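For this view, one protein chain was removed and the others were kept in their places.
Entry: chain A
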Amino acid sequence: MTTTSWNRDAVRRSATPMRRRLARVAEPYLYIAPTVILIVLIMLVPLVIGLSYAFRDIQLLDPFSGGFIGLDHFRTLWTDESFWQAMKNTVLWTFASVALQFLFGLILAQLLNRPFPGRPVIQALVFLPWAVPSFLSGLDWAWMFNPVVGPLPHWLAAVGILSSPENILSDPDLAMWGPICANVWWGIPFFAITLLAALQSIPSDMYEAAAIDGAGPWQRFTRITLPFLAPTIAITVLLRTVWVANFADLIVVMTNGGPADRTQIISSYIFTQAFRQLDFGYASAIAVVLLVLLLLYSFAILVLRQAMRIPS
């Protein structure tokens, strides 16, 4: 059977006309062509154009703008206090959001890992915030923090965190924690889902053997679970850090960067410059700085990984 079909195949192949052979070589490229065309036209070309804007004076409402101005935008940026404030805010925003999302996500993944009655329903419900559109979670939390319709200021005042039920979003010292709360609420499911998937790939006999050897729950967690999860944790936290640093939706919706730039992060500052000031040149210059920072971050991570690998 196999020999005859192989023979037939060989005969057919030698008889294949040039055009069909060409079609066979071209086939994978035809499958990927739409993807490549879309990515190049809608993402790479604008990226390059955007990089060039950073060195040009592009004001949407000014028909005489468009000239090359070299590094002028970057000189302005160096003395722009809003920009430096945004840098500081980005660090707080990213670090606090990712750390809290990760911590609560890890606990949730642990809780959902073992089967128990009602798990499918509870799992679907605790993951629900992930499905809420980001603009809506921003609005929802802004309303929750509003003392007129929301309960949070009253609760916070009742337990003594706030001296009076006021909106923390208009308090320059506390405002950043509003979007952070919304972001943590919204991002816990992502970490929980990813970590749960990793937890379920740990062979359960590892735990059984450890339990027989007398290891307690905490020992099992630190000696088995954490080492197994380490690669997943590392990659998820690193990628998520970049993602959260770029995530401007909640801030644009909840505070628009205010009060007095105290919640402005770099990516929301880029958006504000482009969307409200219509200053595309300056927006692109900030974007270039953000891109360089992200590249440095990724590079530092690679170096760190390399350094950590050598001793072992």
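Criterion: contacts are C-beta pairs under 8 Å (C-beta built on N, C-alpha and C of every residue); 3 or more make two chains touch, one makes a residue touch a chain; residues count from 1.
Just so we're on the same page, contacts and distances are computed from a predicted model.
A.B. asks: Can you work out the missing subunit's protein name as recorded in UniProt? Choose among "Carbohydrate ABC transporter membrane protein 2, CUT1 family", "NADH-quinone oxidoreductase subunit N", "Penicillin acylase family protein" or "Dihydroorotase".
C.D. replies: Answer from the UniProt record of the missing subunit chain: "Carbohydrate ABC transporter membrane protein 2, CUT1 family".
A.B. asks: Please pick, from A:L22, A:I161, A:A197 or A:A260, the residue that touches the omitted chain in the full complex.
C.D. replies: Here the residue in touch with the unshown chain is A:A197.
A.B. asks: Just one of A:F83, A:F102 or A:W141 touches the chain that is missing; which is it?
C.D. replies: A:W141
A.B. asks: Using the definition of touch stated at the top, determine which of A:V149, A:I212 or A:A307 touches the missing chain.
C.D. replies: A:V149
A.B. asks: Contact with the hidden chain only, please: which chain A residues?
C.D. replies: Here the touching residues of chain A are 5, 9, 27-29, 31-32, 34-36, 38-47, 49-50, 53, 58, 60, 107-108, 111, 116, 122-137, 139-141, 143-144, 148-151, 154, 185, 188-189, 193-194, 196-198, 200-201, 232, 242, 246, 248-249, 252-253, 267, 270-271, 274-275, 280, 283-284, 287, 290-291, 294, 298.
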